[in-house]
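Shown here: the complex without one of its protein chains, the others still in place.
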């Protein structure tokens, strides 16, 4: 089977991954409306192609927070890469470095930050953080990441509680016994069990309710006190929150709805991008994730003000196909399509 | 089979209820456009989720006409609960009390008001009234309800005649012989048979045309003279009627299109809610029913000005699943989803 | 099988009519877009239902050009009723009289005007006219109709040539040998064969191109000179043509697109009705046909300014079901649904 576009990787992953893993990666909250809207919204945006421009030479490199990447597509933070490929996040790190782009490693990795670093020394990486009730655990993570050379800290703002993903509940999704949320091992001995929502008991091998739902904007100051890394906030969807983010001193904003896995029936990210970019007025860099399936989607996001996009599920499909090599294929296809779209749009 | 969301209960009911009962509960008028629009209209409404607010503690209790309920979802009046579960409305009453919410018992119950009261003493209940040509029968019902401790009188305004529900006509729907519209037994000896519409002869074991199609706003004054209960009017869909309702002294308005079972191709209730809330300007409480399928729907209705929502068919699905227990499951899922939506929407 | 709504008659006709006859009745021009739009456009119109009005007594009679009919639904002119039922237009005339409504007999009837008249003496009937190249034939028809007591002359304006109905071309549609366009027998001996469109050769047993494509507004004056009958023009879709119709002295306008059988991708009739009514400003009566499938459609058309609607295909389905009796069933269902819609809409 020829792998011609990202949908081919999706079809492959759906066919070959264990159902429970596929369902977990594919899941959206509730009716999956927002998950699907992320994609549909791109299709509603139309180009106005211009002709007869010299497109024989195109430079598609860009810089994010001062670091150059080979083209404006990075790897969004997603959890549990070992569900897709035995080497897990180590393969992801290698593929990102090979393609000279940025990889945002998730708190919920199945490899430790140390393993990820060692797998691809010198690669550009940011670390994605959830703030736990056990603040000491979070602090330790941030400091480990900084010490390991991660160059940005991505705070996920849209997960005070985990969204309701019906298939995960039906499947009773949990990590298989041989996989672990390795970065958090031994961090939660002191964490008391809190009563969880009646019908929403799933927690991926973590203590239930270990995330702290009382996090507010002031906790940005706390994070700032822990690290010299630039702080990027992920999960902003409104101009009001974009303004708050800038005022609280973040260096970057990722417009994101967590792949449609948290609150269903909010805006598509590409639609939200427009108002966020407008509110930010260039004061910090703005990125977007969710719904990127073609190189022309990248071009649309950039045309609407994003500095760079991040891909979530497509990266996992690439891993599921052939690990490091499969993810490189995905990135390379996006790169080719992006360059071609630029040329054809003039 | 895991019961994860309300659609699971719907699928269960469709599978296990006798076809004629399922069809009766599911029926919409004519092409079922309005029935389906009630649901689709919710999906067109988008959240603007806000981040980094402290959502560790949320109070979801509310008060309707002064009575506290555990969360803003009550049971709308629907008929013939014994079609769904042998204990009928007695189970409904117990589940509502267990979940500490309000149950609006229908005139067309298959248990008497006395049986309903006795099944769950102390529960918050309103009584739904149709005005019959035999006014004495209606008066008697109101006074029985008040004497039994019902705390509100809900006048249904949208049923001068029964809507045309094609499947019921095809099925020749009637109550099975062992079920009765018990509240009205012996009330109609004196009611003369009137000529009915040629193609619309169905009457559920009641004399045809026993409902009074000449009821007008002035009959609110007549009702007022019969009882000290607050009067809530159900079936309002326009600002003009909302204004009339307030002027005629009702205490509450339920925006409703009878689940799409009366006039087809009117507005979805969540759309009508907006203009009713605007017209009412806080002078009386406004509620809405129709199309609630997820906790986030409840949040949308509240955000648009409803004080509380009522569920019709989902309550019947819960009954059909496991009687009192099944209805509690439905309410609990809605409660959890509602709380989660509030947290994720900030 | 219970006949509950008009779609049931459609399903019956589709199942039991010969394919070639069904295709002929069902046909729309080209892609059938306008044929289907006629129906879809009704569904886009929403009621604003009002409550608590005394709807115990409703008078649904109306007058068209001074003649009372039992409710505002007449029979639109359609051809070849013997394809649907052996007695053809005689059954149609009887059913219309039985229901006390108006029947517009088509030039392309398979019974003579004399047979139609004799079948239901005293019924309210109008005669629909195509103007042929052989003007003497048309003149003769008008004068026969007037002499037979027809009370209106309906000039079809939208058929200078027959629209392209693909299935008719594929089927090589022609009247079976035992049926004839009886009103025109012997009228065309003198009519020369003209060259027809290459790919559009079908003519229903008439000489090809016997219709006159050079008819203009001035021919209304010619018609006026032939008869004292009121002239109703059928096929108007724009305000400009509505103004011309009034200025040329017609007594009525039927907003029609010939059931979507002529120019495809023009407006739905219910949409066109609005601008025609606005342009006419009450100077003549305005009617509409096309897309009426439920009593609530009739109510919508009246609410938008039509004095009466006419049904085409549904009448044929009724005939196909049980001749005169089947057509009465169709009319009675529409009548009941119309009355119920009025009651429920307040």
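Per-chain residue numbering starts at 1, and chain names A, B and C are given in the order in which the chains are listed.
Following the convention adopted for this analysis, contacts are C-beta pairs under 8 Å (C-beta built on N, C-alpha and C of every residue); 3 or more make two chains touch, one makes a residue touch a chain.
This is a predicted model, so every value here is computed, not measured.
Asker: List the shown chains that the missing chain touches in the full complex.
Answerer: A, C
Asker: Among C:264, C:289, C:324 or C:337, which residue is in contact with the omitted chain in the full complex?
Answerer: Of the candidates C:264, C:289, C:324 or C:337, C:264 is in touch with the missing chain.
Asker: Of C:35, C:125 or C:164, which one is in contact with the hidden chain?
Answerer: Considering the complete complex, C:164 is the one touching the chain left out.
Asker: In the complete complex, the non-displayed chain touches which residues of chain A?
Answerer: Contacting residues on chain A, toward the hidden partner: 2, 4-5, 43, 45-56, 294, 296, 332-333, 335-337, 339-341, 343-345.
Asker: Residue-wise, where is chain C in contact with the chain that is not depicted?
Answerer: Residues of chain C in touch with the missing chain: 30-31, 33, 157-158, 160-161, 163-164, 166, 169-170, 197-200, 212-217, 219, 233, 235-238, 240-241, 244, 257, 262-267.
Here is the rule we go by: only the chains that are shown with their structure count from here on.
Asker: Touching both chain A and chain B, which chains are there?
Answerer: none
Asker: Check the residue numbers that chain B and chain C use where they touch, and answer same if over half are used by both copies, otherwise different.
Answerer: Mostly different residues form this interface, as fewer than half of the numbers used are common to both chains.
Asker: Between chain B and chain C, tell me the centre distance in angstrom, where each centre is the average of that chain's C-alpha atoms.
Answerer: From the centre of chain B to the centre of chain C is 44 Å.
Asker: Find the geometric centre of each of chain A and chain C from their Cα atoms only, then give the gap between the two centres in Å, rounded to an integer.
Answerer: 62
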